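This is the structure, below, for whatever I ask next.
Left out: one protein chain. Kept in place: all the others.
Each chain carries a letter (A and B) given by its place in the written order, and its residues are counted from 1.
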Amino acid sequence: MDTDTDTRTVESKTADFQIRVEAGEKIEASDWMPEGYRQGALKFIEMHANSEIMGALPEREWIARAPSLRRKLSLTAKVQDEVGHGHLLYRIAEDLGKPRAAMIEDLIAGKTKFHNVFHYPTETWGDVAVIGFLIDGAALVTQKALLDSSYGPYARVLKRICAEESLHQRHGEDLVLEMCAGTDEQRAMFQDAVNRWWVPVMHFFGPPSKPTLDPLLHWRFKTATNEELRQRFFSLYIPKLWDMGITVPDPALEYDAAAGEWAWTEPDWEPLRRIARGDGPMTETRLAWRRWIHEAHGWVRLVMAEPERAAAA
Amino acid sequence: MIDDPRAVLALALGDDELVLGHRHSHWTGVAPHLEEDLAFSSIAQDEIGHAVVWYSLAAERTGKDIDAIGLGRPADGYRHAVICEQSNGDWGYTTARHLLYDLAEEVRLEVLAGSAWRQAADATGALRREERYHLIHARAWLSRLANGPAEARARLVAGLEEALPQAVGLFETLPGEEDLLADGTLPVPHVDQLRRWFDVVVTEFQPFGLDDLVDRTLAPASPAGRHGQHSDVFPELWDEMTAMYRADPQARW
Partner (left out) sequence: MTAATPAPERPADPAEGLRWEVFGRRTASDDWAEVGYLHAPDAEMALLLARDTFFRHEEGVDLAVSRGPDFFPLGQPELLEHATDKSYRLQRGYTGLGAKRRLAAARAAALGAVVQRRRPPDLRVLNEDHR
């Protein structure tokens, strides 16, 4: 659509846009889009990018402490991939109209958000296994649903991200399986981590949402509701945990065949609201550290902003 | 206690790689530039992977497994040069150390390519292929900092002033070196490798007017890292790196 000569009203263009996305067409960065779609897509992708950069912080603490050389390597590579995902996602968000430097500055100033699970401390190698298996698993469920997003650039970059994330999830399962087939202490370490992370994982999927009130679902940017994703997660991961003799701290969690879905206990949502206000257990510590790093590296950014001097010499 | 000089050589080389790789890996997630974070993380992974190669050679001779060798020794059992254990400091020191270390690698791997210890000679091929990228990367940062804004050059110079005296420790004479020279395992003694390294470093630095930083009278202190003697930053590094393994060496992770 040639936007320069398109003189239709915004309402008319919006209606046509809705027809396009409902027909499964992909929207590209240079297409006309309702301002709400642009801002909603930007905010969603920006939060995803932020989450990759902030998620690197708890996990990288364990590179130094990994219990074997192979895990030292694999954890380094995993965190590297997360930084890479941040890079890929910032560029998709950038094409919606906000420079990468501005997004990074807003993140560390506490003005934009990142996923709840990265506001918590990691305490043991069991936490590394939970992050790799359950949290990456939850992220993968969410991201696979977004492969059908109406926003073409996001859907395309998610193919690479999902491929790398599925490797992370297998790696996470590998960590879990070694612990659960291992010593009593290893099993207990993993069970303890599951007990501490269960509620944050439930928070990750968000409260049961009202699909009709979600503009991103309306525009097919998202294609599944919070509840559909949570149910899929239960089906993929709970039987695996149970087969390893690992419980989750929800006495109601069980599959109800008559209802065709898992029954579960809604957690207290207040900790999630506090995180959304910037008040999670590790929020300020991690953002403060990122601010310090950003400040300390200012002189290197100047170097990276200039072409090589004396290059012709 | 040097009943196996070849094992000592493999450990010294492996420990340099592991301890420096450990420090390099600390930049993953917090480097000054997103794309550079990715590049430097691969360099860190390469170094740790190279440690595994050298430890495999030590494993064949000692009967221990790679993790027991890499993560199971007491602090004074590690034979890395002290430059490897230093904290990352700022990007100026990190660049300085990365450059000086990878130039030392270029010298010593070329020497070991002619080793009479065939497995060691064979190992150098793969390592040198991966080190090519490390040197291109280090040189790119050397020139951008040396020719960059005033603060960049100042931080590079400060980093080099700190790292140069530490780097000569990479050429400390090994315990048992006389046996390694006698049977051709080590074709060139470390004292001569040091002279070659000085030549290489001066050549790298001249275009940037940095060669007057190089003091060729510097010699490695001994006994130092090759004898298990380390600086006061190593105990904390050693504990962080090895605690989980040592808590249960039989556990599988």
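A few points about this structure:
One rule holds in what follows: a contact is a pair of C-beta atoms (placed from the backbone, for glycine too) under 8 Å apart; a residue touches a chain by one contact, two chains touch by 3 or more.
The structure presented is a predicted model; accordingly, all values stated were derived computationally and were not measured.
Between the chain not shown and the residues A:Asp6, A:Glu185 or A:Glu254, the one that touches is A:Glu254.
Contact with the chain not shown here comes from a single listed residue; of A:Arg100, A:His218 or A:Arg291, that residue is A:Arg100.
Annotation: of B:Asp46, B:Asp67, B:Glu105 or B:Glu172, B:Asp46 touches the absent chain (contact as defined above).
Touching residues on subunit B toward the chain that is not drawn are 33-36, 38-39, 41-42, 45-46, 49-50, 52-53, 125-127, 129-130, 132-133, 136-137, 140, 144.
The chain not shown here touches subunit A at positions 28-30, 70, 73-74, 77-78, 80-81, 84, 87-88, 91, 95, 99-101, 140, 144, 152-153, 156-157, 162-167, 169-171, 173-174, 176-178, 180-181, 187, 232, 235-236, 238-247, 253-257, 262, 301, 303-308, 311.
To be clear about the criterion, only the chains that are shown with their structure count from here on.
Per-chain Cα centroids separate subunit A from subunit B by 37 Å.
Looking at the complex, you find that subunit B touches subunit A at residues 18, 22, 25-26, 28-30, 32-38, 41-42, 44-45, 48-49, 51-52, 55, 66-67, 70-71, 90-91, 143-145, 147-149, 151-152, 155, 240-241, 243-245, 248, 251-253. Interface residues of subunit A facing subunit B in the complex, by the touch rule stated above, are 53, 56-57, 59-60, 63-69, 71-73, 76-77, 79-80, 82-84, 86-87, 90, 125, 175, 178-179, 181-183, 185-186, 293, 296-297, 299-304, 306, 308-310.
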